[in-house]
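Note that one protein chain is taken out, while the other chains of the complex remain in position.
First chain written, first letter: the chains are A and B, and each begins at residue 1.
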Amino acid sequence: MAFTRKYRSEETKDKISAYLYISPFFIIFAIIGLYPAIFSLFLAFQKWNGLGEMSFVGLNNFKVVLQDPIFWKALYNTIVMGIMGTAPQIIVGIILAFILNQAYLKFKNTFRAMVFLPYITSMVAVALVFGVFFSNNDTALANYILNIFGMDTVAWKTSEWGAKIAISIMVFWRWIGYNTIIYLAGLQSIPKDLYEAARIDGANTFQQLRYITIPLLKPFIVLTVFFSTVGALQLFTEPTVFLGTQAFSRTEAMTVVMYLYRDAFSLQSFGTGSATAVILLFIIVVASAINTYLTSGIRKKGKGIKS
Amino acid sequence: MKKKFKISRFFVYLFLIVAGFFSVFPFYWMFVMATRPSAAYNSIPPTLTPGEQLVENFQKVLEKTPFFGAMFNTLIVCLVVTLVVLLISSLAGFAFAKFKFPGKNIFFVSILLTMIIPPQLGLIPQYYLVAKFGLLDTLFGAMIIFFLNPLGIFLMRQYISQSVPDELVEAAKLDGCSNFRIFRSVVLPIILPAFATLGIIVFTATWGEFLWQFTVLRDPDMYTIQVALSSMNTTSNVDFGMILSGVFWATIPLVIVFLMFNKLFISSITEGSIK
């Protein structure tokens, strides 16, 4: 009797601790995040130019957006660039992390720093560098290389696929280091003796990767897939700086967030901008659910939610 | 057998060197431009070796912007944001990984949902709040929205549930440790590598942030580095040598921070394996 009572009070204490520990996030969110969220939702049903009076327009904003071919183009662009820019990151990131975690590797620190460097480099510099490598002219480095192989010059900023490919490369380049170090952190949580045992059993590097690393890294892969999906669907900074002044007037590489930013800040239509944000929210929820489900496969109840 | 092994290692190094080259090249190019006059940016064939204007370009940066003041502000913003995020994330991650409480999954999913609102649209209402709190032109106003970092909570939950054995937590409990003490003495030492990772990510992301800080900081004394750098980039005067010099010198501290965290990362691993 005494034992169960003590147990119960222990459980209550745990509950209190847990709520206490997660509360900072929610308190800060309540202060700074909740109002913007509600405000955006509210705006989606209003017509507002940012300065004057608001007027209620019901679902009209959604109608305007969903009937706009540019919105669908933007969604298509976002998905295409998301697949081209982020999917390879995950695969290459795993391989890089696996290699960088090898015990025999020399200059580990140097290589890690090198791979992470793009993420540190400021967006201004990235925009300038990629602007030069992928300009529309023959003198652009990318075109120079294409010409060597006898291919035609590509208008990297204004052609349908040129712009998408250039931006995808930029996204890939900039975020690969980020994913790699998350995987590296994940690898730290894998006990070293597992590899030891596998090596003794005669498993080669590929087998180690296939049977130890990937299964145990899976929660981290799911994590990055989720965050990459959200990040890809919210793609904004890279295309904006790459395209410069043309970013909001051309549609080859306009993403959904660029579309809503253009609505709000250059067309002064905060209602349709917010409506787009609400639509995007649904798309993100669905896409990340699908992607997370696909990567985790038919997952047995993981270690994470343990009783 | 042994020989084959060596060949594979050769390819591993080759792969790393190629990857490293592509990673570093734009950074190197930035350095080259930082040492040359503006016209080098346009030249054909491209300029690939450093020139001799390193000091000169940087002097121009110092003339045009409050460079060191802005660096100091940025450092404070980044440090505070990083520490707050590490604290919030590790506590919440600990709770989600090791405790049972009603509504756990709902809370966890709602953290997810908070990151789905595109930040560009939240700009005006968030600005409105910060202005109402009287936090315009304060570093606290510049950092407050970055305290919300769902990735941190996710990463920490995953790491803690995977690398902190339940038995250890149970044992500490039986010894009569309070929950916070368990967190401090048992969990924290184990999750240092994840701290290093998250720390690097948060620190660099905050360092590169522009839009929000530009919106809430209008007093040049309060500028963070990205805001200061952007103020010298006006369309009518495009001095690439100067701009890239500013960008280059603003990036160097990050490289140092990375190497520091990375050391923590490595040392904690080796220490862990000795235990």
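Please note the rule applied: a contact is a pair of C-beta atoms (placed from the backbone, for glycine too) under 8 Å apart; a residue touches a chain by one contact, two chains touch by 3 or more.
Definition applied: contacts and distances are computed from a predicted model.
For the chain that is left out, the UniProt protein name among "Tryptophan synthase beta chain", "Phenylalanine--tRNA ligase alpha subunit", "Extracellular solute-binding protein" or "Fe-S cluster assembly protein SufB" is "Extracellular solute-binding protein".
Of the options B:54, B:136, B:177 or B:255, the residue whose C-beta touches the omitted chain is B:136. Touch with the chain that is not drawn comes from one residue among B:97, B:121 or B:192, which is B:192. The omitted chain makes contact with just one of the residues B:47, B:114 or B:230: B:230. Not every partner is drawn; the one left out touches chain A at residues 49-52, 64, 68, 70, 131-132, 135-137, 139, 155, 158-159, 244-246, 248-250, 262-263, 265-269, 272. On the side of chain B, touch with the chain left out of the figure occurs at residues 38-39, 41-42, 76, 79-80, 83-84, 87, 123-125, 127-128, 131-132, 134-141, 184-185, 188-189, 192, 214-216, 218-220, 230-231, 233-240.
Here is the rule we go by: only the chains that are shown with their structure count from here on.
Taken together, the chain B residues at the contact with chain A in this complex read 8-9, 12, 15-16, 19-20, 22-24, 26-27, 29-30, 33, 41, 44, 46, 87-88, 91-92, 94-97, 99-102, 104-105, 107, 111-122, 124-126, 129-130, 144-145, 147-148, 151, 153-155, 157-159, 161-163, 166, 173, 179-180, 183, 193-194, 196-198, 200-201, 204, 207-208, 210, 226, 229-230, 233, 240, 243-244, 247-248, 250-251, 254-255, 258-259, 262-263, 265-266, 269, 273.
For chain A in complex with chain B, the touching residues are 10-11, 13-15, 17-19, 21-22, 24-26, 28-29, 31-33, 35-37, 39-40, 50, 96, 99-100, 102, 104-105, 108-109, 111-126, 128-130, 132, 139, 141, 173, 176-178, 181-182, 184-186, 188-189, 192, 205, 219-220, 223, 226-227, 230, 234, 236, 257, 260-261, 264, 270, 273-274, 277, 280-281, 284-285, 303-307.
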